[in-house]
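As you look at this complex, bear in mind that one protein chain is not there, while each of the others sits in place.
All chains are identified by letter, namely A and B, in their written order; residue positions are counted from 1 within each chain.
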Amino acid sequence: MIAEAGLIALWLAASMAFLQFALSAIGLVKGQDELFKAIRPVAIAQGVLVAISFLLLVWLFVRSDMSVKLVVANSVAIKPLIYKISGAWGNHEGSMLLWIAIMGVAGACIGIFERNLKQKTLVTTLGAQAFISIGFYAYLLIASNPFERIFPVPADGQGLNPLLQDIGLALHPPTLYIGYVGLSIAFSFAVGAMITRDVGPEFAKAMRPWVLGAWVFLTLGITAGSYWAYYELGWGGWWFWDPVENASLMPWLAATALLHSVTVLATRDGLRAWTLMLAVVAFSMSMIGTFLVRSGVLTSVHAFAVDPERGSFILALLAIYIGGAMALFALRVGSVKEGSQFEPVSREGALVANNLLLSAILGIVFIGTLYPLFVEGMSDEMISVGPPYFNLATGPIALILVAIMAAGPLLRWRRDSAKALLNRISIPVFLTAAALFALVLFTTSMSVLPLVGMALAAGIAVASFAPLWKRNLRRTPMHTYGMIIAHFGIAVALVGMASETSFTEERLVAATPGDEILVNKWKIKFEAIEPVAGPNWTALEARVTAQYADETIHEIAPQNRMFASAQMQTSEAALLTRWNGQLYVVLGDSDEQGRWQLRIWWKPFVTLIWYGGVLIALGGLLAMIGRLRRASHQKKQRAYAEAMI
Amino acid sequence: MNRWLLWVPLVLFGIFFAVVAAGLIRPKDNIIESKMIGKPIPEFVLPAAIEQRPALSQADLATGKPQLLNIFASWCVPCIAEAPQLLELERAGVQINGIASRDTPQDIANFLNRWGNPYVRIGTDMRSIVQLELGSSGVPETFVIDGNGKIVHQHVGDIRKEDVPALLEILESAG
Partner (left out) sequence: MTKLFALIALLLAAPVAAQNALPAAPYAHQQLDDPVQEEKARSLMEELRCLKCQSQSIADSDAPMAGDMRSQVRERIAAGATPEEVRSWLIERYGDWVTYNPPVNAVTGPLWIAPIVLLILAIWLARGRFRRRKNNQKDAS
């Protein structure tokens, strides 16, 4: 009965969403305030019901209930618990239910926690949120019911793809989804604000924590996804500019621009229309990304069982929501006042530059990702757009962007002088110049982008801490620390990227046990090869010892795994991490002379890429907490002041 | 802000929608067509794959009579599916040349014993060299070559029953 209960909960949640939308729409049109009072409880009920529905699906997977079609297709009875749970969203229907569940819970959170917004804006926001949800409920209930039963009941399930049985891949989708759906709240806020024409600092302050929260999860999701691709796939790459990766990068770029523009709106009441547009674009990119991944329109038929019906359904939803929001923008924003004015050399000026450059990068990634599809549609030609294009087109802009990032926080709001800025930023500029000089002098093989990137990173690393200069460290607000850490994280990641790109050493060898291979300062010895067995795989494991300079000898064991059930072979790379980089060893096949293929990389400072990503997310988290604390503090003060009167 | 500027996002989304909708409707075949169609067959010499059939070079393909060049492998499942059609073409008097891709003589012999041998010559392409020269991206693939050794047609994937008349027609018009 669990499956039926889940389905009923889902239907009830869908009706709550409908009620929520109807209440807000009727209330707004008729101006009946008493209807508004019911909205918060309805939003909370929707969140609770959809969460129950999702938890019941997880419970079905945990129990391995083989009378449910989805469980049969994606699980087996003998499997570690964690992968049974992750199996619930490791498939199409389940992941869509997870999406809508996060969305419902987020709506409930607005209902519970949001106390700063004007009632009308809040009601419109919740109405917009419900309107989006209705589409996804319809999609789930009509086109992909996760609770469908199967008859006759099979003895066991078909199992989850072995490659997906990885802790990273189990947690990766929920992380990204929380980020995507968090942006749906910014979207609803924007739609609400456009309908009520209530755009101003209060609106920006209410939206900001949600944007920051979503952005933190997106950052973590992308960082983690990049690391898992790096170690799981065994190709040593951390970013491939693959359509699916771009699909997750685009919302991040829009969200990054949004969280900076929202600051301008909150502080200086400027960039009103622009911020609204970004809020719409950010969630649109999330939906487009999900669509591109799920519909298989950009990937080959060989990779996905393409379901045009489902693809068309999501595309129709996109047309309603994105098209609707953009039409609303065009119709309404003309009457939203522009906001206050500002000078080119000022904090706002730098933030405008940040926004425009981020948008340019977003535009390039978007065009580059979809262009092959466009060409195929318009002609018989087929083209590929990959790393050479994206690196060349976005790299220089990204470097200008990070240079502005170093200067921006040192500028004053309203008006500043270029001379004063140069004065403040002289040390980072000097450091960058010195680093550039040293790199040109002492390295031979660096190409322009990594060279400039690394030199800039030296300056940014210092400049990011400059806002603390001559300030009382204990009285500096938490969100300022958040910004400092996030900007410092960019510098850290930049060093990692430049270093990996320029200084990686690769060695391919055909080795027999006993052979010694030298890579950089590493002495690597191929000791033996032996078979090992896991729960649902067997593997050939190479026993390899590695020694850096004269330090202790470490043992590592790259594997070549064969999964019996799925008839597939995966390569398990062995990684050895030092403070100054990673040794990456992959075992290949054997040749006719009994030699084994070993692919060995020494990647200096590669880990900084992901440490940088984590720092960026941490900075976002601190900023969010700082903002929330300040908001509640101010509210208490106001309440206190009122009580005194 | 200019009024018309506000409509730009919607227009851009419209373009995106059109491109993606067209992509969704269009049947996805993902066939990478060879750009060598219409060009003379590139120079190559392949050793014989099995003892019973002679080796293959590009000179054997320009004999004044249109021929088929079929790329196959014993490890390729669709190649089994198309075997009856190749035999049918052979019975229709078509001269079929084979290129065995990444295969061993023993496996090729077994494969031909089991599924029939429609080939007059079979070259063995152990390292996909000729395949790359031809602009072929997989197995099975079949090229129609005219009497002057020019590639006139490429058939990607297995030859189905319904493809046979079309292939015969192309051979006919190439002659």
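Of note:
One rule holds in what follows: a residue touches a chain if its C-beta (ideal position, glycine included) is under 8 Å from a C-beta of that chain, and two chains touch if they have at least 3 such contacts.
Note that the structure is predicted; figures quoted are calculated from it, not measured.
Taking every chain of the complex into account, the absent chain touches A, B.
Screening A:Pro387, A:Pro477 or A:Gly534 against the full complex identifies A:Pro387 as the residue touching the chain left out.
Screening A:Cys109, A:Ile364 or A:Met478 against the full complex identifies A:Ile364 as the residue touching the chain left out.
Only one of A:Trp210, A:Phe342, A:Tyr548 or A:Phe605 touches the chain withheld from this view, namely A:Phe342.
Touching residues on chain A toward the chain that is not drawn are 161, 163-164, 168-169, 172, 225-226, 228-229, 232-233, 235, 237, 240, 242-245, 299-300, 302-304, 341-344, 349, 352-353, 356-357, 359-360, 363-364, 367-368, 371, 375, 379, 381-389, 393-394, 397, 445, 506-508, 510, 567-569, 571, 588-589, 591-592, 597, 599. Contact between chain B and the unshown chain involves residues 30, 32-36, 73-75, 77, 102-104, 107, 126-129, 131-135, 137-138.
Just so it is clear, only the chains that are shown with their structure count from here on.
Looking at the complex, you find that chain A touches chain B at residues 273, 277, 280-281, 284, 288, 291, 295, 297-298, 300-302, 306, 308, 311-312, 315, 318-319, 322-323, 326-327, 329-330, 333-334, 338, 370, 373-374, 376-377, 382. Residue ranges on chain B touching chain A, taken from their complex, read 1, 3, 6-7, 9-10, 13-14, 16-17, 19-26, 28-30, 32.
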